[in-house]
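Note sheet for the following structure.
Heads up, one of the protein chains got dropped from this complex, but the rest are sitting where they should.
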Amino acid sequence: MIIIARTALPGPELDGIREFVERHGLRTHVSHGTDRTVIGCVGDARAIDPHAVRALPGVEEVIPVRKPYRLASREFVAGRTVIPLGDRRGTLIGGPQLVVAAGPCSVEGRAMLLETATAVRASGARMLRGGAFKPRTSPWVFQGLGVEALELLAEARAATGLPVVTEVMDPRQVELVAAHADVLQIGARNMQNYALLAEVGRVRRPVLLKRGLSATVSELLLAAEHVMAQGNRDVILCERGIRTFETATRNTLDVGAVAVLKLETHLPVIVDPSHAAGRADLVAPLAFAAVAAGADGLIVEVHPRPSEARSDGDQSLTPAVFDDLMRALAPFAAAAGRTLDDEAPREPRARVA
Amino acid sequence: MIIIARTALPGPELDGIREFVERHGLRTHVSHGTDRTVIGCVGDARAIDPHAVRALPGVEEVIPVRKPYRLASREFVAGRTVIPLGDRRGTLIGGPQLVVAAGPCSVEGRAMLLETATAVRASGARMLRGGAFKPRTSPWVFQGLGVEALELLAEARAATGLPVVTEVMDPRQVELVAAHADVLQIGARNMQNYALLAEVGRVRRPVLLKRGLSATVSELLLAAEHVMAQGNRDVILCERGIRTFETATRNTLDVGAVAVLKLETHLPVIVDPSHAAGRADLVAPLAFAAVAAGADGLIVEVHPRPSEARSDGDQSLTPAVFDDLMRALAPFAAAAGRTLDDEAPREPRARVA
Amino acid sequence: MIIIARTALPGPELDGIREFVERHGLRTHVSHGTDRTVIGCVGDARAIDPHAVRALPGVEEVIPVRKPYRLASREFVAGRTVIPLGDRRGTLIGGPQLVVAAGPCSVEGRAMLLETATAVRASGARMLRGGAFKPRTSPWVFQGLGVEALELLAEARAATGLPVVTEVMDPRQVELVAAHADVLQIGARNMQNYALLAEVGRVRRPVLLKRGLSATVSELLLAAEHVMAQGNRDVILCERGIRTFETATRNTLDVGAVAVLKLETHLPVIVDPSHAAGRADLVAPLAFAAVAAGADGLIVEVHPRPSEARSDGDQSLTPAVFDDLMRALAPFAAAAGRTLDDEAPREPRARVA
Partner (left out) sequence: MIIIARTALPGPELDGIREFVERHGLRTHVSHGTDRTVIGCVGDARAIDPHAVRALPGVEEVIPVRKPYRLASREFVAGRTVIPLGDRRGTLIGGPQLVVAAGPCSVEGRAMLLETATAVRASGARMLRGGAFKPRTSPWVFQGLGVEALELLAEARAATGLPVVTEVMDPRQVELVAAHADVLQIGARNMQNYALLAEVGRVRRPVLLKRGLSATVSELLLAAEHVMAQGNRDVILCERGIRTFETATRNTLDVGAVAVLKLETHLPVIVDPSHAAGRADLVAPLAFAAVAAGADGLIVEVHPRPSEARSDGDQSLTPAVFDDLMRALAPFAAAAGRTLDDEAPREPRARVA
C-alpha cells in the first residue's frame, strides 16, 4: 500500500499516518517530495481498510499495490484451470477445445427443447443452455417454467449426452438446481449477490459466473473469489457485454476484458455474444471476435422459431443459422489455436492446481 | 406498441406482422411511408413480448408506447405515497418533512452505535442507519456483525426513539431482519435480485430500494414493481450515484433521476450523498443538491472516528461535521418547501392510495 | 511519480528503471515489498512521460503524484478568480453574485432576440446567450445565422445592457466573434479542439469552456490550461451534463463535478441545466441543484415560442416559465450564500491573482 500525503514536511500529520500504519503491523518507508510525501507500507496491507486510511488527516490518496483477489489470480495458480463438464469427461473447458454452449433462452416446453438440443448437438455444441428460472426486469412477464424446466433439461441431457447449464437465482434453490444441472449459472444481475455466491461455492458443480452490466474486470474476479472462498474452485467467467452509452447493440461486448482476464486469471473465460448483440444478425461477428480475443468458449441462444420465443426472440438464432455460425467459426478457432472437435484432447490433461 | 417495418409496400412480410399482432388480440393501424411502414397496435400490448416481434421478418423496430411499470406509476396512484416510519407516527416520508437517516456504515459495537445514534438524533436525524450484514466486494474483509448488530440496532432504537433501517441481503434472513428493523434496505448490488425483492414484498415493513450502479430510472421502478407486485406498496426509492467514466467522485450523483422520479412515480425518493461522493468533504454539497432537486430525504454515513471505521471511513462524517451539515441544510430544505422539523405535520395526513 | 515494479528482488529490471529515472534528473527511493517494489521518484516528474516509463521492462504501474494542471490549480492561485463580464463592471462572475445567462439556443431573427433579451433581463438574467454559429450533429439542419446573428447580438446588448456570450467554432473566426461578443463560448464538442483553445487563449475576452460529453474533471481543467497557457486567464468552466447509459435525461448532470471543481480550481464554475435536462420541465430542479452544489452561475435556454425554435425547442423555457424559475431560485441562492442582485458587490472586489 502506498499513501500520498499532502505535505512535504515532517509534522504531526505524517507522524499520525505512520503510527496508524505501524500499529497495524506494517513497516513504512518515507520519501519527501517537493510538495508531497510518499509513504510506502511494507507487509500484508490487506489488514488495513484503505477507506479508513483515507480518513486520516493529511492523506491525499491511498494506492493498493496488490491485486485484491487471491485465489483467482495467476499468482495463486500459475497455469490454467481446466474444468470437466458433466459426466462426459471428453468435454473440458479452459484447454485447447473451444466449448460452445447453445440452446433456448427459456425452456418453453418438451418438444422445443429436445428439437433445439438435438439440432445444436449436431452442429457441434458441447453443452446445452436453457433457462428454468428467468430473471425478468418486469414482474408482469413470463418468469420461466421452474422445476418443470429442470426436469426437461435433465431429459434433454439424457437424450443428447450434452451437459446442461441453467441459471440459479435463489440461494434456497441451489441444491435443487444442482441436482438437475451440470453447471450452475449466476446471471449478470446477481454477480454481486453474495448470499447466492456463497451457496454455489458450497456445492460440487462448476459455476458459470456472468459479468455484471457495470462490473469491472477486478470486481468480476472478486465475485469469483466469493465462490472460491467457500471451496468451489471451478468457476467459469463469462463476458456478456457491458452497459455503455451506445444503443446500437444491446450491450457493448468488451473483448478487451477477455484479453485482460486471460492474463490476470487462470480461470476459463467464455463469451455470450447473444446478450451483447441483442440482435440475431450481429451474433456471428461478435462470436468470431470473442474467439479471436482468446475466449475458451461461447454461450449462444438458439430457438427453433424465434418469433414465438417467450423471451429474447430477437437475439436467438434458428438452428440453421447456428449451424452456419459453427461452420464459419471453425477457421477462427483454428487461427486461435483451438479446436471445436471434442475428440482432440484424447488424454484428458491433468487439472491445473 | 408501434412496429416499424422495413418496407413501404404491402406484401407477405407486412401481412405476417399484422397477423401476428392480431392473433394476440390487438388491432392494427397501418400507415405506409415513403420507404417504411408504421403499424400502430391498439390494445393491451403487454401480452406480446417486443423481443419476439423484433424476430419477425421485415421488422426494423418495435417501440412500446406504455411505460412497463404499473403499480409504481403516477397513472396508478395520482398523488404521493407517504410512508410512516417505525412506531412513531410523527415521522412520515414522502410528505413535507425532509427525513434524514444517519449512522455508521457498519454497526461495529455497542458503544460506537449508541454514541452515533444519540449524536445524530440531537442534530435532527429522524432515522438511524447501520449495517449488520455488509455486502463487500472482497470476501477477505469485514462482512458485518450480523445478528449481534441487529440486536444493537434495536437497542439503539429503544434508547433514542429513532426508527432503524438496515440492509437485508439474503431472502432467508428477511424475517429475521424485519423482526429487528423498521425499514428493510435493499442494496444497489441487489436491486435486481428478484428472489430477495419478492421476499421483502411479502412482509409488512417499508423497503428502502437503492438504485443499482448501472440501473436506469425505468429499471429502478420495475424493481420497485417486483416488490409491490407481492403486496408491499411501501417502497422508498434511493438514488446513490451511478457508475460512469468519471473517477473524481466514487459515483456520479444523478440529480436528474431524482427530478424524473418525482414526475414518474408516487413513491418517495431519497438520496445517499455519502456513497455518491465517496469523500467526506463532498457530502454536504451533494446533500444540498439532492434536496434542491426534490428529494424527500437523505441517508448519510456518520462515524465517531472515521479512521477507525471498518468500512467507508473516508466518506463518513464525524458527528460534529454532520451537525454542521444539518444546520446548513435547513435553508435549502425551506427553499424546496420542506421542513426538517418532525413536529410540523401534526395531523398525520392520510396515506395516499 | 511512483513506479511499481513487478518484482521484490534487486536485479537488472530494477536497475534499468532506476537508471532511466535518474537519467531524467530525478532521485529515487526504493522500498522492497513482499512481491513488488515501490520506487518513489523525487523531482519534477513532468519531464518524464509516464507512458514511456510503463514501456520499461518490469514496470507494472506508474502513478503520477502531482496534478497535471498548473495554472488552473489552487496551488497556483489560492483564492478565487473573479471575472468581470462586459463593460458593466457591476457583473462579476466567481464572486458572491450568482450570474444567470439566458437566451435562445440560436439567434433566429431580430424580433425574437430582442423580445427574449428584454424578457430575461426583466427576470434577472445578467448575461444574454444566443448561438450564431451552431454545431449541429447533422449537416442537413439549420447551422445558425452566422455573422448576421453576431450583429443582432450586439444590437441586443446595446438595447438591454446585457453582456453577450456566443459560441465560436472555428479558429479563423475568433477575432470576428470577439469583436461582437463579451464572452467566447467553447462548446462541449470542441473542448479538446486545441487549435481553437490556443486561439481564444490569445484574445482579451473571457472564455466560457463547456465540459465535453465524456471529459473527466481533470481533462476539463487541462483544456482550461490550454487556454491559460496562451495568456488568457479568464476561463469560466461549465458543467452541462455528461454522457452515461441513462436516457431519461438528455445528459446526466454531474453536480459532484461542480463540488470537486470548487475544491480543485480557482476558476468560476457555472452549470447549463438546459442541455443536461433536455426537457423544459426538468430545467428548474437541475438549476436549483446546481446552485445548491456551489455553482457560480447558470446558463439557460429561453425561447418566446419553443415549438417554433429552430433548435432545442424541447428544452427551452418560455419567458414566463423562466421568470418563475428566477423567483424560485432566489431562496436557493440565498441558502448557498449567493445573491441574484447585481447591486450587491458595490465595490468591485480586486481580481484575484
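When the chains are written out, they are named A, B and C in that same order, and each has its own residue count from 1.
Basically, contacts are C-beta pairs under 8 Å (C-beta built on N, C-alpha and C of every residue); 3 or more make two chains touch, one makes a residue touch a chain.
Predicted model, so just to flag it, every value in this text is computed and none were measured.
Which of C:37, C:123, C:166 or C:193 touches the hidden chain is settled by the complete complex: it is C:193.
Shown as candidates are A:217, A:299 or A:340; the residue that touches the absent chain is A:217. For subunit A, the residues in touch with the chain missing from this view are 214, 216-218, 241-242, 244-249, 252-260, 262-263, 276-277, 281-282, 285-286, 288-294, 328, 331-332, 334-336. Annotation for subunit B: contacts to the undisplayed chain at residues 2, 4, 29, 31-36, 38, 40, 42-44, 63, 65-66, 75, 214, 243-245, 247.
Although one chain is not displayed, its contacts with subunit C can still be listed: residues 20, 46, 49, 51-56, 68-70, 135-142, 169-172, 189-190, 192-196, 212-214, 219, 222, 225-226, 229, 243, 279-280, 306-316.
Everything that follows uses one rule, which is that only the chains that are shown with their structure count from here on.
Chain B has the C-alpha centroid lying closest to the overall centroid of all protein C-alpha atoms shown.
In this assembly, the chain whose C-alpha centre lies farthest from subunit C is A. Between the CA-based centres of subunit A and subunit C the separation comes to 40 Å, rounded to the whole angstrom. Put simply, the C-alpha centre of subunit B and that of subunit C have 31 angstrom between them.
Within subunit A, residues 214, 243 each touch two or more of the remaining chains.
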